[in-house]
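Okay, so here's the structure we're looking at.
Of the protein chains in this complex, one is absent; all others appear in place.
Each chain carries a letter (A and B) given by its place in the written order, and its residues are counted from 1.
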Amino acid sequence: MKPAPFVRHVPRTLQQALAMLSQLAGQDGRILAGGQSLVPIMAFRLAKPAHLIDINEVEGLDRLDSDGKALTIGARVRHAAFHGPVVDNPLAALLTYVARHIAHYPIRMRGTFCGSLAHADPASEWCLTTATLGATMIARSTRGTREIAAKDFFDGIMSTALAEDELLAEVRLPLLAADAKFGFNEFSRRAGDFAMASSLVAYRVVDSKIAEARVGVGGAEPSPRRIAEAEAALNGQPPGDAAFRAAALAASDAVDPLEDHQTNAEYRRDLVRVVVRRALEHSLQ
Amino acid sequence: MTEKIALTLTINGHAHAIAVEARRTLADAIREDCGQTGTHIGCEHGICGACTVIVNGEPVRSCLMFAVQAEGKKIRTVEGLADGDTLHAMQQAFMDHHGLQCGFCTPGFLMLAVGVLEREPDISDGDLLDVLSSNLCRCTGYQNIIKAVRAAAAEMRKRCV
Partner (left out) sequence: MNAPTKGSRGDALKWVGRAIRRLEDPALVTGQGHFTADLPATHWVRFVRSPNAAGTINSIKTPDGALVITAADLTAVKKITPMLHKFEYKPVGQPVLADGVVRFVGEAVAAVVASSEEEAEDIADLVELDISASAPLVDARDALASGAPQIHTGAPGNVIVKGEVKTAGFDDVWASAAKIIKIDARSHRQNATPMEARAAHAAYDKTNGRVTLTCTTQMPHLMRTAIADLLGMRESDLRVIAPDVGGGFGQKMSLCTEYVLLVWLARKLKSTVAWTEDRRENLIASFHSRDQYVTLEGAFDKDAKLLALRADVVSNVGAYSCFPTTCGVEPLMAMAEMPGPYDVRQYQCLARGVLTNTCTMAAYRGVSRPIITFTLERLMDKAAKAFALDPVDIRRRNLIGTFPYTSATGLIYDEATYKETLEMAVHEIDVPAFRARQKEARAKGRYLGIGFATFSERTGYGSPAFAARGMAITPGWETVHVSVDPSGYVEARIGASPHGQGLRTTLAQIIADELGIPPDLVKVVHGDTDTAPYGWGTFASRSLVISGGATLIAARKVRAKLIKIASHMLEAAENDIVLEDGHAKVAGTDRSITIASMAREIYTQTHRFKGELEPGLSESGTYDPPGTFSNACHVAIVELDPETGFVKVERYLVAEDAGRIINPMIADGQVHGGVAQGIGNALLEEIVYDGDGGILTANLADYMPPTAHEMPHVELHHIETPSTQSITKAKGLGEGGTIGAPAAVLNAINDALTPFNAEIDTIPATPQRIRAALREATTKKSA
C-alpha cells in the first residue's frame, strides 16, 4: 500500500500555484493540502496523480479572518484552527462544536477546511456546514477568480464544480445573526468515523417563532444540501417538539438515500429523521 | 521509480541526510531511511494511529505525510521520549499501569498522548478519552491505556508547576 510515483511541486505564492495547476492539471496534477483524505486513497492506489502541487508553503492561504459579514477561510487553514473560537459571532461556537466531530485529533492537526470541501465526501462535516450556511467558494485559476455558491459547488460523491485548473483558494462563510441558534447532530458507529447521517440547523426566533430556518443534511445523499421541505415545516412555528418532529419527518421523506452495506435506504431515512430532530433539539440546549 | 530528492530530516534533534522519492511517506522515511524503527506502521491509511509522531509540536499520522513535507521540521518519535535513562512520565505510566501488551501500538499511543498533553495540559478526562479514541489497540481493551495516560497527565502537570 505505497502511493504510486508522482512529482511534487512546491509553489511559494498563489500565482505560482495557479500557474503550476494550469500547466499540470491536464497531466493528472492535483493539489495536496492536508493530505488526510488524499494520501489514504493514494495508498490504496485509488488515486494515482502524476503531479502533486503541495500548497502548504503558499503565502497568504492561511487567512482566517472576518470582515463583519463573512468569515474567510484560506486553503491552508486546518481543522484544528477551529478547536477554539475564531470570530466574535455565534458562528464561532458552531464551528468549534462541529470541528470536534471531524475524524480524530491528529487528523485535525493536518487536514484543511478547504481540502475537505474540494474532496467532497458526502459525509464531510465541513461540506454540510458550507451547504447549510450558504458559503461562497472562491475558485482561482490563471483564468481568473470565480465565486461559486455552495449549493452549486457540490456535485455528487467526491465531485465538485471546480474545474481541473481551479484551486479552492478560500471560502467565505457568512456570519450568523447575533441571536441565531444552531444545532448539530451526526450518527456513526464508532467515535470519529464518517457519519452515516448528519444534520446542521440554524435559525432565528422572531416573535417566538422560527424564522430564516436552515436545515442541512449530510451523509445521506451524494452531496449535503439544505432541505427546503424541512425548513418550511419550521418557519413560522414555535421552536419545540412538534415543529422539530415535523421538520425531521419532512427531511427524511425528502432525501433520496445513498445505500451501502451497512445502511439500506430505509435505515438511512430513519437516521435522517433522527439526526435532524436531534440537531434541532441541540439548538435549544 | 522516480527521482530521489535529497533532504534532511531532524528526528529527536539528530539530522538525517537522506534521499527519497517524493512518494515516500514520513513513516517509511523515519523507519527505512533514518533507521528509527520504534515508529510502527499499522494501516497506512490513517485509521490506526500506530505511526503517530510529533511534528513541530503537533501529533500527526506519519503515514499521511510525505517525508519531503517534513524537511526543516522538528520530528519527535518514541526513541526521543526518554531523557537518557530516565523514562518520560508517559512511558513510566504505561509500564506502571500495564498500558501495553504486544507493544506494537504503544509508540503511537505514547506520541499521541504526549503530543496532546503538551499542547493542552489541562484537557478534561472526557476530551482525553476522545483523543485516545484516535488510535487502535487490539490487546489492552484501552482501560489501562486510559488509566496510564490520566496518571501521566497528572504527573506532567505536576512537573510543569
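Rule of thumb we're sticking to: contacts are C-beta pairs under 8 Å (C-beta built on N, C-alpha and C of every residue); 3 or more make two chains touch, one makes a residue touch a chain.
Bear in mind that the values here come from a model prediction, so they are computed numbers and not experimental data.
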Contacting the left-out chain in the complete assembly, out of B:His14, B:Arg138 or B:Arg157: B:Arg138
Contact with the hidden chain (one of B:Asp96, B:Glu118 or B:Glu155): B:Asp96
Sole residue of A:Leu14, A:Leu52, A:Ala247 or A:Leu271 that reaches the chain not shown, by the stated touch rule: A:Leu271
Subunit A residues that touch the omitted chain in the full complex: 1-2, 4-5, 44-45, 187, 189-194, 260-264, 266-267, 270-271, 273-274
Residues from subunit B at the interface with the omitted partner, ascending: 1, 21, 23-24, 31-32, 36-45, 47-48, 50, 77-79, 81-82, 87, 91, 94-96, 98, 100-107, 110, 129-130, 132-146
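Rule of thumb we're sticking to: only the chains that are shown with their structure count from here on.
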Complex contact set, residues of subunit A against subunit B: 1-8, 35-36, 39-40, 42-44, 52, 54, 56, 80, 100, 104-107, 109-110, 190-192
Contact set on subunit B toward subunit A in their complex: 1-3, 5, 21-23, 25, 28, 44-46, 49, 52, 58-61, 63-66, 68-69, 112, 115-116, 130-131, 133-134
